[in-house]
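So that we are looking at the same thing, I have put the structure below in structure tokens.
One chain of protein is taken out of this complex; the other chains stay put.
Coming up: subunit A.
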């Protein structure tokens, strides 16, 4: 039921994009999107991560990192990382976490430019992130601000998926990215760098996928 509603919402969102007068959105709408009934192993994917300047709903994007992949592997040639220019005073605590100072944030590219870039790469792909709802919400918010239209996003959340694969872990933090990776024998990566986190999520998803039935349906893994 949830999936059906989700599919309908996505289709409706694409229709809105198709009617937009911006090429990024029309291409987004016109792309061949993988059917939710496709085996997940055949789906084109994009791991994406934003570093934000705080936890508020209107937090600014400081950095975006993403990389396209599929079950056959992650080609690093496609990795992208962009520092986003922000004119807002940075939230001190967030800056301490991400290590992105105001200086660097001011030197980054404009948000619009970054958004065109990652929306282009997300076209026809399913977003993969650890806690994907954040990335999905930010994309919708930016899209609404830039184009007046919310670009619909199909996504797989490795956090939710991990809860399915290893349910009932009671230790606090057991489902955090680093802990989940460790369970799948993946190396420890420094966190809070957008590209590094995106790559970490991509690898985690490959690990998770390897533990699911070979013909597992894409739609059954998506967050609708």
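Throughout what follows, contacts are C-beta pairs under 8 Å (C-beta built on N, C-alpha and C of every residue); 3 or more make two chains touch, one makes a residue touch a chain; residues count from 1.
Note that in this section contacts and distances are computed from a predicted model.
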Chain not present in the shown complex, as UniProt names it (candidates "DNA ligase (ATP)", "ATP-binding cassette domain-containing protein", "Glutathione ABC transporter permease" or "CBS domain-containing protein"): "CBS domain-containing protein"
Chain not shown: contacting residue from A:114, A:206 or A:221: A:206
Identified contact with the non-displayed chain, of A:36, A:65 or A:152: A:65
Hidden partner chain, residues of subunit A it touches: 63, 65, 69, 72-77, 79, 81, 83, 184-187, 189-190, 193-196, 199, 202-203, 206-207, 210-211
